[in-house]
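Of the protein chains in this complex, all but one are displayed in their positions.
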Amino acid sequence: MKRFILIFAILGFSLGMFSGIPDCLGDTVSEVEAAAAEQDRKLASFPQLLNNIATSTGIYGFIAGNASSWTNGLGMFLMIVVGFLLLYLGIAKKFEPLLLVTIAFGCILANIPLAGISDPGGVLYYVYDVGIKTGIFPLLIFMGVGALTDFGPLLANPKTVLLGGAAQFGIFSTLIGALVLARYVPGIDFSLTDAASIGIIGSADGPTSIYISSQLAPRLLGAVSVAAYSYMALVPIIQPPIMKALTSSEERKIRMSQLRPVSKRERIMFPLIALTLCLLFLPSAAPLIGFFAFGNLMRECGVVDRLSDTTRNALINIVTIFLGLGVGSQLLASEVLSLETLGILLLGIVAFCIGTASGVLMAKLMNSFSETKINPLIGSAGVSAVPMAARVSQDIGAREDPQNVLLMHAMGPNVAGVVGSAVAAGVLLAVFQ
Amino acid sequence: MKRFILIFAILGFSLGMFSGIPDCLGDTVSEVEAAAAEQDRKLASFPQLLNNIATSTGIYGFIAGNASSWTNGLGMFLMIVVGFLLLYLGIAKKFEPLLLVTIAFGCILANIPLAGISDPGGVLYYVYDVGIKTGIFPLLIFMGVGALTDFGPLLANPKTVLLGGAAQFGIFSTLIGALVLARYVPGIDFSLTDAASIGIIGSADGPTSIYISSQLAPRLLGAVSVAAYSYMALVPIIQPPIMKALTSSEERKIRMSQLRPVSKRERIMFPLIALTLCLLFLPSAAPLIGFFAFGNLMRECGVVDRLSDTTRNALINIVTIFLGLGVGSQLLASEVLSLETLGILLLGIVAFCIGTASGVLMAKLMNSFSETKINPLIGSAGVSAVPMAARVSQDIGAREDPQNVLLMHAMGPNVAGVVGSAVAAGVLLAVFQ
Amino acid sequence: MKRFILIFAILGFSLGMFSGIPDCLGDTVSEVEAAAAEQDRKLASFPQLLNNIATSTGIYGFIAGNASSWTNGLGMFLMIVVGFLLLYLGIAKKFEPLLLVTIAFGCILANIPLAGISDPGGVLYYVYDVGIKTGIFPLLIFMGVGALTDFGPLLANPKTVLLGGAAQFGIFSTLIGALVLARYVPGIDFSLTDAASIGIIGSADGPTSIYISSQLAPRLLGAVSVAAYSYMALVPIIQPPIMKALTSSEERKIRMSQLRPVSKRERIMFPLIALTLCLLFLPSAAPLIGFFAFGNLMRECGVVDRLSDTTRNALINIVTIFLGLGVGSQLLASEVLSLETLGILLLGIVAFCIGTASGVLMAKLMNSFSETKINPLIGSAGVSAVPMAARVSQDIGAREDPQNVLLMHAMGPNVAGVVGSAVAAGVLLAVFQ
Amino acid sequence: MIIEGVKLMVIGMAIVYVFLIVLMFSVMLSARLFKDSGAGASAGPVTPVKSRRNVTPVIAAAVKAYRTKRAGDSSS
Amino acid sequence: MIIEGVKLMVIGMAIVYVFLIVLMFSVMLSARLFKDSGAGASAGPVTPVKSRRNVTPVIAAAVKAYRTKRAGDSSS
Partner (left out) sequence: MIIEGVKLMVIGMAIVYVFLIVLMFSVMLSARLFKDSGAGASAGPVTPVKSRRNVTPVIAAAVKAYRTKRAGDSSS
């Protein structure tokens, strides 16, 4: 205890002494240097300093920002609340947590007043500028998804590729819907490229949505991405009523024959075929389909396993973190808090519904032309949303007939939906670029 | 053997022939091209070439550089010796090897004469420019540390958070010390921001030190970082005498009750609470606390385990390599070899001592107000230096009473020290930015 | 079925209605906004749009590009065929698949007409610009190779380092060969730096070849890299006839004594010694030898295992993917389809042959001076091409005497070849930079 | 502007389907050319041993999640 | 300029403590709201099974290193 007092006494004494030493002692420093250092020396007076600190708090930032524009004050606060809400959905409700948690954190960080984390010079600005504006991060994710995807079910039953096409109807009908909103709702002013970005939510494919909106309508990137991932998470809620409404109980009970084995060489050829068709017919889709095919080829070719392992683990994880933060950093109050965002959210769910319905109806159409019937429940899996949509098909089918295993059959249209979305995205890029 | 001779004969003949062919044979090339190629052709004469090679050796570089300024010659050599010394400390003495080995290598590479590895266009320049000047690398390390940190002991005994505050006293008293040196020692000329960067060594937290000095005083980055990591490694030597001097044997024998279980939801809430307080009260600390909280949330939320695994393994390892090389590349002779560096090293150890003492004294102060006594030995763990400082607390405690397990209790102030340091760093940023 | 019809009816009706609504309804939008939006609105007429789409296909791109220059049309098509051929070699023939598969994919993507993936703004352009032009990717690969390399066999028998020197004869004789071609073959116009880049193929070391050609002759990067990796893959075909031609059966049967144990401290000292010699005598090789030594030190020092694990796994894999894509993106028809490329391919194989022969002959030369005979078959391993060349030595030796295990002995010159190549590369950089 | 959207839809869906139909036939052709027969064949997604290695993590996760969910549903 | 340092110390330590005290009370409030009770509770750092999963590598390493060191110390 003695030492305790002693130390504090010494500390206090030293400090007092230091601060008590008159400034004139510093005369060794030359006049010029002193003048230069003067500015540095001018820390404000104590009350002023307290005031400065107070005006650098976030609370003050919300209030003062609000004075200039509500999106710089209350708006930022609301966006932080939205960020926490997205965290809740991601963590407690397990809505696509890999992306929603990272996007949510990016959103919170970007809307902290005075911190400027997504302004030029801030960390999230670099992330957005380097990874998202250039399209690199979504393409790397696509490469990782390629390295994760098994096209076996599609190769075993190539007809199901057509179901992955029908679901793209959601993209284009939503595009029209966005143009309709833009025409008739005052305050909503979507251009054609905006509408295309909104339509792409209907692809039910995260990286494709981010890539297209970063290229065609960067100002909508945040809202479009959040809508895409949110509705992908809501697939088990959105799809079942539509699927049931469009099918009879007999149709839902259709059993499909077991899939044939697929050889290694067929698997290797698939990404090469997709790439070749893409380069011959739709070069604008080449970045998307190219990186997807590259990932899938690394996976299937069997000679670069260490690369495909890293691609679908360390690399995709690292990129996911930065992609999420970068997308979240675009959820700025000044951009997002508008009637247009409501429109995007509304159109997004319409896109999912139309995509689901189109897939189911296409399956029924195919049945009317073919002997070997397919269960129309697998049509809804054509929207992408891998593997959630395929699980929904399995689930609804098993409710009618618990012995009916549709999962593998639904993976065919499910992965076809990814290819179909990339093609649709390529069309939009070809038209607008 | 016949073939052996034959081959050499052929080789020799060919070469002789090639070099013997007169230059006039090249007339097929047009005059213009020839003139353009002329420059390219002018490899110096043989003696000149040998001379050129000799003047491109490192030995010549040291000697010739010395002629212009000793920091470009002997100084670089000395810094390379320092690099090897740091390697020795890291490898043989196991002083924070992850950072000291990488920093040491960066230091050696940066000081190789004529190689220009840390000049614009050199590899280490890019590493520094992209990762450290922008603050990205230290923030990613902080994210990884967040993903590695268990706040359970802190949540089980929230009072210990106050011990993590006391240790920050080391930061601010060292800041004052730096200003004192600047005033009274000729040749040392620290500005206020320099002093703040030096003080942050007292945070005993590597990434925080690097982040703050890269933002406030980049010219001191190398010295400050090396001091921070060196003294963190020396914690088991620096702290014990201070801890023993400030405590009685009875105090060191105090046993603490077993920590209560902490629920998953409490763990998830903690990073969110810290982030919320930060954004409301101290937005300038938001990058540091934000990335730390993000890493910790990924760790605890349980739905993005693949991201948190990558964050605390591949990502933190990759960033550590580049961070170390980049910091080391700032240990340039011309920057580091000065009286100021000696001052920084001196002030750094003072910072650690004051931080340690403050933590212990604060623990004793808390005991004088509270019924449930805490062992003052865990106060010293408040300096950060996770988990070294907590192990020192355990160690000293066990010398008095081998059955006394303080480790878990010391982890509370230890991780609180990280948060406290980030807050102190935020104050400095708020004042100076 | 009823619902099916209903839905389609509704969809059709809505769409018809939407598109039928006269434009005059849009009067709520102000004149100014309408004028601004007008441009956006001008999607071409339907036949025009179809035409636009048709002219954006790859097939049209090949044909139309051909009109301006064959390297923009048929040439790109041929390069895509070359890409598929490289894929075939990598996957079916297992020729250095890690690099050939990634380079091949980069080549295909870069030559897709109209897609512009390797033009400024395209993904592969960024990869090349950031990672290869700066030299960062090859250096990181070199770091990873360092973390993968065991210098034990070299340390146990230091004499074998001389075999790694002899093989560099291939580099310089090929350099001369390139100059000879440039002088006497019209249409081939290699400068001195071009010749140096071509010679470096003879190093039989991928990252060294890429680093040197990216620094000295970027326009040849693609061809040089592909040649280097292709011939490295062909080592088991190229080397054996030369090795047999230059050795007698007795020489091939020479058995070598078992290697002595190498201590941990010797292993730690080796990268430090190499680095020290490099910084004293050849600073221009410091980036290559420095990163290689850094990787090896991390591997051997035993205190940063988590860093060396990441270096030789996640990090080297990620960089390999990007390096391959970036190198492949330089295989542009306009650059590669020329007589010069044929010359490079021809010179490359000459380089490998001379390097192999020099190594074997040097081994025989050493035997004529020394009591302890070495098997000249291990001399060919001095070309680098780790570990393929060492396996070839083992293989040829075992054909004469199945009990003779040369593999470990051949690893000595094999890793010495990497160091030797880095030194030779340093000489070229010292002369030309 | 809405008419532009309709144009896009017509062209877009047409191209999507042309592409996918060509892809379908290419895949069928590839299957004919590269389908292994007999014992050497690498098995498809529903056959045992080798296929199990080939089933993607995605599908494996889907199956597992589905089973978990079913188990949860039936117990609740 | 030294007086500026003292100003900074006063303000800095004050803010650090205000922040940490508010954090302490927030954590206590959070504990009251989110503390699980009974069997369902995820265990804390010193209870067995689940907690062992939760103990961070850092702490685990610390404990291990401590034990190793002690063993080394006592043997030497």
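Note that the chains take the letters A, B, C, D and E in the order they are written out, and that residue 1 is the start of every chain.
The rule we apply is simple: a residue touches a chain if its C-beta (ideal position, glycine included) is under 8 Å from a C-beta of that chain, and two chains touch if they have at least 3 such contacts.
Quick caveat, the model's predicted, so the values are computed rather than measured.
The undisplayed chain touches these shown chains across the complete complex, B, C.
Among C:Gly164, C:Gly206 or C:Pro240, only C:Gly164 touches the chain left out of the display. Among the residues C:Met76, C:Leu124, C:Met143 or C:Leu192, only C:Leu192 touches the chain that is left out of the figure.
Of the candidate positions C:Lys133, C:Arg183, C:Arg255 or C:Lys373, contact with the hidden chain is made by C:Arg183. Panel shows subunit C; residues 148-150, 152-156, 158-159, 161-162, 164-165, 168-169, 171-173, 175-176, 178-180, 182-183, 192, 195-196, 258-267, 269-270, 273-274, 277, 281-282, 312, 386-387, 390-391, 394-395, 398, 407-408, 411, 416, 419-420, 423-424, 427-428, 431 of it touch the chain omitted from the view.
Residues 15, 18-19, 21, 26, 37, 40-41, 43, 46, 49-50, 53 are the ones on subunit B that touch the missing chain.
Heads up, the rule we're going with is that only the chains that are shown with their structure count from here on.
The chains that touch subunit B as well as subunit E are A.
Two copies of one chain, subunit B and subunit C, touch each other, and the residues they use overlap weakly: the shared fraction of interface numbers falls below half.
Note on B-E: its contact pairs, compared by residue number with those of A-D, C-D or A-E, agree for more than half at A-D. Each chain gets one centre point, the mean of its Cα atoms, and the points for subunit A and subunit B are 34 Å apart. Spacing of subunit C relative to subunit E, judged by their CA centroids, is 49 angstrom. Per-chain Cα centroids separate subunit A from subunit E by 34 Å. Residues of subunit C in contact with at least two other chains: 15, 18, 37, 40-41, 43, 49, 53, 313-314.
Shared interface positions of subunit D, defined as residues touching 2 or more other chains, are 1-2, 4, 6, 8-9, 11, 15.
Under the contact rule defined at the top, the touching pairs of chains are A-B, A-C, A-D, A-E, B-C, B-E, C-D.
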